[in-house]
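Dropping the structure in here first, questions after.
A single protein chain has been removed from this complex, and every other one stays in its place.
Just so it is clear, A, B and C label the chains in written order, and each chain counts residues from 1 on its own.
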Amino acid sequence: MSAKKPLNIGMIGYGFMGRAHSNAYAKVNHFFHDLAHKPVLKAVCARNKEKAQAFADAWGYESVETDWRQLIARDDIDAIDISAPNNVHREIALEAAKAGKMILCEKPLAMNAQEGEEMVQAVEKAGVANTVWYNYRRVPAITLAKNLIEEGKLGRIFHYRTLFLQDFTISEDLPQGGPGLWRLDASVAGSGVTGDLLAHNIDTAMWLNGALAEVSAMTETFVKERQHVDTGQKQPVRIDDAAAFMARFDNGALATFEATRFARGHKAYYTLEINGEHASIFWDLHDLHRLSYFDHRDASNVRGWRSIHVTDGEHPYMDKWWVPGLQIGYEHTFVHQVADFLKCLETGEPCRPNFRDALETQYVCDAVLASAKSRAWTPCKK
Amino acid sequence: MSAKKPLNIGMIGYGFMGRAHSNAYAKVNHFFHDLAHKPVLKAVCARNKEKAQAFADAWGYESVETDWRQLIARDDIDAIDISAPNNVHREIALEAAKAGKMILCEKPLAMNAQEGEEMVQAVEKAGVANTVWYNYRRVPAITLAKNLIEEGKLGRIFHYRTLFLQDFTISEDLPQGGPGLWRLDASVAGSGVTGDLLAHNIDTAMWLNGALAEVSAMTETFVKERQHVDTGQKQPVRIDDAAAFMARFDNGALATFEATRFARGHKAYYTLEINGEHASIFWDLHDLHRLSYFDHRDASNVRGWRSIHVTDGEHPYMDKWWVPGLQIGYEHTFVHQVADFLKCLETGEPCRPNFRDALETQYVCDAVLASAKSRAWTPCKK
Amino acid sequence: MSAKKPLNIGMIGYGFMGRAHSNAYAKVNHFFHDLAHKPVLKAVCARNKEKAQAFADAWGYESVETDWRQLIARDDIDAIDISAPNNVHREIALEAAKAGKMILCEKPLAMNAQEGEEMVQAVEKAGVANTVWYNYRRVPAITLAKNLIEEGKLGRIFHYRTLFLQDFTISEDLPQGGPGLWRLDASVAGSGVTGDLLAHNIDTAMWLNGALAEVSAMTETFVKERQHVDTGQKQPVRIDDAAAFMARFDNGALATFEATRFARGHKAYYTLEINGEHASIFWDLHDLHRLSYFDHRDASNVRGWRSIHVTDGEHPYMDKWWVPGLQIGYEHTFVHQVADFLKCLETGEPCRPNFRDALETQYVCDAVLASAKSRAWTPCKK
Partner (left out) sequence: MSAKKPLNIGMIGYGFMGRAHSNAYAKVNHFFHDLAHKPVLKAVCARNKEKAQAFADAWGYESVETDWRQLIARDDIDAIDISAPNNVHREIALEAAKAGKMILCEKPLAMNAQEGEEMVQAVEKAGVANTVWYNYRRVPAITLAKNLIEEGKLGRIFHYRTLFLQDFTISEDLPQGGPGLWRLDASVAGSGVTGDLLAHNIDTAMWLNGALAEVSAMTETFVKERQHVDTGQKQPVRIDDAAAFMARFDNGALATFEATRFARGHKAYYTLEINGEHASIFWDLHDLHRLSYFDHRDASNVRGWRSIHVTDGEHPYMDKWWVPGLQIGYEHTFVHQVADFLKCLETGEPCRPNFRDALETQYVCDAVLASAKSRAWTPCKK
């Protein structure tokens, strides 16, 4: 282990994503043995020192900071992990890039595409390694889907269909703002389900099926006012509770996308289905270890949707884990992304999706919100 | 049985729907014992006499006709069943209404709403019993869904989401026109998946969740030219191979609809999902005897989607059939519609969906096709 | 249709099975067009004349009888359908055979193997066509399984595993005897779940995987006393509420069988799974239109259980029904058996399972009951 080069991590944020990323840094070398680097949990930064310290204690961070500029300024930090809310991504990223730090930024990249463009310019000018945590690309079942598509198993793609359904904001008593609920506050989150959920659908979709050409969208805010935790007052809700759009891909495929936090019975039901000339694929996050696959080339009397239990050694990433039949879970997608990020440090390749890739997703998100407003088909900037 | 009043049926058409309807007439009194009427298979009509005779032999029709005007003119016919292609619905219906015959018309009602309006006027003016075979309302699981909604189990509805996926026209070698494939010929079918498949989704949706206000649609014809069976020539395909639309219901719910014949792996995958404030429902035609139901009011640690095997005596229509656990199938939906039609003859109630209901669906179909062309949100005429 | 030879049916019984068989006779020629014969519903026989007449009215039987000996004596009857309880099968069958009538007997063949042996002797001596309604062989998915096994797709068979789970007798208030509940009265039913449910599992198993060599069984009667409808008194329950057994097939495969009426949540959950060297099969009656199939020879990264929707034209029997994706149900298995019976009349082949096949199943049932009593491994007589 002494042979591994340390990669000193400076973590900003200690919430849900702070935990998910920290777990990935702590765990990656236990399972991925051929990496040259080893993340070191150097410092965690949060305005609340006590909470930062508690987080540092739980995860073994060596030190805490309360000012992220201070963190970035430290010589013993190699990489900045942005796990803070959306409204500070840009500022932190610009500063970190200027300081020559690598950046691992939680998604969505930014509040909007304009911010995103600045961020891309900053990291590209600085030449620092950068990646955005669209972690679902690294679900083994989705990586397998990508491989099948690249091998041509599906042939020409006709349809792409994807949902992200939740039900946790149906109650009108839920406030906007505060821990876990800043996503309801447009000034912090930028948008509602579009940036939070659809962004995932869009990133995966463009990875699997190429760029989107144009969209026609609708959005809805079912609960018009919610108490704001800062003011204690009822204030208009300015995020989208639900969003749906139709689209056309550059390759001619038709698409439907939908995300909502008002679909009773669904917690994190992210699904995708792709229909090709020869074969089709279906996946959902509630059983993330399975991929459904239909191949029309199977003998006709035994054709059927196959439920592939993606836990064999030859499935993507799975040789690192347990034995066939034993599931991994949500958190492992982050471990995979760290492993790939570290491997990219060795090869010099970009670790996709990088800021530029994430900007493409941001362009589509912006087009969705614009189309919902204008009620017109809207091209996706590229 | 002697006590039953005969209802003499004149069937026009001997194809897939001719069989489905004939089976329903033949079978209904075997299982529904409290009906005052009994359908009698009096005559079947088709241009090809030999085929008409073979059909009559198989099903026990007493006579055959080769001219539908002749059939309508017969005094011994009480009801005309229109199981012929879409392009002759209007003409037959107008004539039948004028002759004072009851009409049971295969869906969609007409080639377009204009024709539909004429047909509604005709039957209403003539005061004849009329119904349209949107048979899926009578899948017991869907009737159960309707009952649950009416009991208020779902509360306010936020989302409606429905698909109808097939894959049988992917091959470019399939011709347009001819037995089974007239649906690819716009001059006979009127439209493609919009009238053939989406019409079902729309009828069910409006039955369950009320009227649709406006739509934004896209359509696609993946195979641009197909040989026409009449000419032997490659001709442009003028029907929609795929259609998708977003919509808003009058009650404020958001909706997405999609139908295609290019979804590899799906044969007749009609699905619907409704998300309400308290509960949600999912159903699909590939397992039509099941209804999935999620009720948020269940104790929180044992909440989950329930897979209701809709085969108990207390489920809609199921007291007429076998015992719990034993499935019925597709054909039974038609038996149910005949049973309901006969019951309506006793009560004088309209047998829904009647022509007027089916016209509402036609308005939405027309709006879908118009929106796909104009690329604009389009209101649904009512 | 005039060309069809009539096969005059004399039906004994008007209960659940009387309906299922009558439906099959009434319907078979509507869908199976290449048959030389056509069943004619000549007479139904039951002790209660009023009920017999009501049944005749519903189904179109031409006449009624109240004494089955009278029915058998009629010259205008070709075939006797035994849909009466188990305790009269033997007597009726012996008489019918003596009179030279064909016999279609509901399962199980008899109260026990001794009765069954007499019945086999009788029909074989008389040389009359005979069949037993083990209808599940004719579920298209199970026939498909049979075909796959015969093609060698599974290779050597290692395991057979089958259940038949119900929950309808858990309540202690349920009486023994009377309509629908004679199955709880050992003097009428012979045994409990062994003859009622396991008999189905055994018939299918031996059809698919050959003869059973030996069994080790246990049975249980959870409710020890129930009111008897004849006496109004609480009387000991002498049937088995649940039965399970382990077995070895002649081909070396291991097996487990279990049936019960005390499995809460299951209505008619008949399942079977077969594990072979190369492939495995799973089927269950609650989704009878599906066959699950796993083929180890599939490319290793896309191996998975396939859910085959057995509704295509090339699937067994399915060319007679609707179009791909549209389910048939329970009742169709009886139609298939009638169709095969009629076809056998043309070819002179026995219509399997015939009385002799059903006797093999009876031997296994007897071995199961004997083993449960002796608590010892017991060979199956052949």
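Structure notes:
The working rule: a contact is a pair of C-beta atoms (placed from the backbone, for glycine too) under 8 Å apart; a residue touches a chain by one contact, two chains touch by 3 or more.
Just so we're clear, the structure is a prediction, and the values are computed from it rather than from any experiment.
The chain that is not displayed touches the following shown chains in the complete assembly: A, B, C. Touch with the chain omitted from the figure is made, among C:Gln53, C:Thr143 or C:Ser216, by C:Ser216.
From the options B:His33, B:Arg69, B:Lys125 or B:Arg306, the residue with contact to the chain not on display is B:Arg306.
The hidden chain makes contact, of the residues C:Pro39, C:Pro108, C:Gly177 or C:Gly276, with C:Gly276.
Only one of the listed residues, C:Ala54, C:Ala99 or C:Ile170, touches the absent chain: C:Ile170.
Those residues of chain B that touch the chain absent from the view are 144, 147-148, 153, 291-293, 295, 298, 300-309, 312, 314-315. Seen across the whole complex, the unshown chain contacts chain C at 158-159, 161, 163, 165, 167, 170, 216-218, 220, 222, 242, 244-246, 248, 254, 256, 258, 260, 262-266, 275-280, 294, 296, 305, 375-377. Where chain A meets the missing chain, the touching residues are 1, 16, 19-20, 22-23, 26-27, 29-30, 33, 57-60, 166, 168, 266-269, 285-289, 309, 311-312, 321-332.
Simple rule for what comes next: only the chains that are shown with their structure count from here on.
Seen from the Cα centre of chain B, the chain whose own Cα centre is farthest off is A.
The centroid of the Cα atoms in chain A and the matching centroid in chain B are 42 Å apart. Chain A and chain C have centres, each the mean of its CA atoms, that are 55 Å apart.
Mean C-alpha position of chain B lies 35 Å from that of chain C.
Chain contacts: chain C has residues 309, 312 touching two or more partner chains.
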